[in-house]
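If you scroll down you'll find the structure; I have some questions about it.
One protein chain omitted, others in place.
Entry: subunit A
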Amino acid sequence: MSRARADEEEYWHSSKFRAFTFDDEDDELSQLKETKRAVNSLRDIVDDDDDDLEKVSWSGEPVGSISWSIRETASSSTTSLESRDSSLPKGSSSYTALPKQASSYSLSNLFKGRNKLPSFQSLSDALSDTGVKNYAPELRRPKAEYKDYSSDWSPKDTVRRMQRGKVCSLERFRSLQDKLVLLDEAVAGNDGNVITAVLIFLKRTLRKEFLFRELVVRQVALCHLIHFLKETGEQKFLLDLLRFLDRTEEFALSQYREHLSIQDVEKRREFLKGCIGLPFSAEDTAHVQDHYTLLERQIIIESSDRRLEKEGGSEIFRKYPRKASILNMPLVTTLYYSCFYHYTEAEGTYSSPTNLKKTFKIPDKQYVLTALAARAKLRAWNDVDALFTTKNWLGYTKKKAPIGFHRVVEILQRNNAPVQVLQEYVRLVEDVETRLNLATKYKCHDVVIDTYRDLKDRIQLTAYRCKVERGSAEEEKIDSILNN
C-alpha cells in the first residue's frame, strides 16, 4: 500500500498539476509559498466576488490623475522600499489620513488596501526580495522520506508529521506507555488539532477509566477532550467524564443543555424534571426549578386554550386569535399572555396572572408593566385604572404606580390610548417639567393649561394659546384663566 501511495505522490509531482504540490516541502518555506499564493489568489477572489462594488474602488484611476501624481512626487522623496512600489503602474492610495511620508517602514508599502492589483503585488514583490523565493520553489522532499509510511517513527516525529498535516497511523502505539508518551508529545507541540487526533485514537483504544485517570494529570489534553466531546455532541461520554472528574456544576449544566434538543414538550418537561435534582449552584437550582414549573404550566394552559379556541365559545379567542402557542415562551411573555386572555380568572387557576405572579415571585414592577401593556392593548381602560388605584383603610382611593406615571403614559401612548385616558395619567406625573413635556407632546391641552395655571405662568399660557385650535374649549379656558 505504501508503494502505491508513493507512486501516487510521484504522479502528482511529475504531472502538470503544480497547484497540488504543497504537501512537498515540509518546513516553513512551503508555508511562505502558500501564503504568497494565497495572497496572489485573494485578488481573484476579491475581484470575482462583488462587481457591484466597482464604484468605490479607486484604484482603477488612470495614470496622470491627481492622486497618482501626488503620490508620484511623494514617493520619489522616500526610501527604496517605496520607490520600488511606485514603479508599479499605480498605487492604491494607502493612508492619506495618516501620511507620515517620512517614515521608511510603513507597512502600507508592503501590503496595501486590498482592492485590485497593487496591493498584493507589492506583498509578493516584497517576498521576492527577501531571498526566500530563491530556494522556495520546487524543492523536492528527499527520497528517504517517501520510503515507508509505517516505519518506526518516534512519538515526537509522529507528532511533527501530523502537525504538518500528514496522515500518520497511530495504530502501532500499542502499550499504554507508548500512548501516553504520544499524548504528551502532542500536548508539548501545542497543536490542538494533533492533540485532538491523538485523543480520538486514545478514546477508541483505551478503557474509559484508564483514559480518565490519565487525563486528570494532563489538564491541557483534558480540556481538548471536553471541547471535542461538546463539539461532536457525545453527551454520554462527556457526562461520564465530568462525573468522574467531580466537576459537578459543569456536569449539571451540560446535562441541562440537553433539553434544547428535545422537541416534544412532554418529553422536555420530563427531562427538566429530572434536571431539578442535579448539582447546580443554589441560584441555578431555583432557576431550573422555575423553568420546569413554567413549562408544566404552559402545557396545561396550552391544551385548555387550544380547546377553547377551537370550540369558539370564548369571545376573547374569537376576537383575538392566538398568533403562536405559549409553549417554551419566557416567563414574562407567559404573564403577558395570561394578562391578555385570562385576566379576570381567580387566583386558584393555573392560568391566572395573580397565580403566576405568586408562583414565580414576579416583582411588582414587572407585573404592573406587563399587565398594563396587555390591558392597554385590549383597550381595557377600566382595568388599567384599577391597576393603579389603591384604597386605604378609610376607603379613600389613591393613584399609585410602582413604575412612575411617565412610564405608564409611554406605554399607553404606544398602544394608541385616546387623549382622555392619556391625560388622566399625564396629570399624575409628579415632576412638573416631565409632565409639561409629555402633555405638550401628546397634546393633552387641559393638563398643560392647568399646570401653567398652577405655576401662575401667564407668559407661557399666552404662548400656548396659539397652539390650541381657534374657538375651541381650550382657548376659552385659557382666556378665562388669563382674565382672572
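Operating definition for what follows: a contact is a pair of C-beta atoms (placed from the backbone, for glycine too) under 8 Å apart; a residue touches a chain by one contact, two chains touch by 3 or more; residues count from 1.
In the analysis below, contacts and distances are computed from a predicted model.
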#### Entry: Undepicted complex member, UniProt protein name, chosen from "Auxin-responsive protein", "Vacuolar protein sorting-associated protein 33A", "Dynein axonemal intermediate chain 4" or "Putative exosome complex component RRP41"
"Vacuolar protein sorting-associated protein 33A"
### Task
Decide which residue listed in A:His227, A:Arg307 or A:Arg379 touches the omitted chain of the complex.
A:His227
#### Entry: Chain not shown: contacting residue from A:Leu202, A:Leu215, A:Leu238 or A:Leu253
A:Leu253
#### Entry: Which of A:Val288, A:Leu461 or A:Ile478 contacts the chain that the document leaves out
A:Val288
### Message
Looking at the full complex, which residue from A:Val181, A:Ile200, A:Leu245 or A:Ile276 touches the chain that isn't shown here?
### Response
A:Ile200
### Query
So that we can see where the missing chain sits, which residues of subunit A does it touch?
19-20, 22-23, 27-28, 30-32, 34-35, 38-39, 41-42, 44-45, 48, 50, 52-53, 55-62, 64-67, 92-98, 100, 102-108, 110-116, 119, 123, 126-127, 130-132, 162, 165, 190-194, 196-197, 200, 219-220, 223-224, 226-228, 230-232, 253, 256-257, 259-261, 283-284, 287-288, 290-291, 294, 323-325, 327-332, 360, 362, 365-366, 369, 403, 407
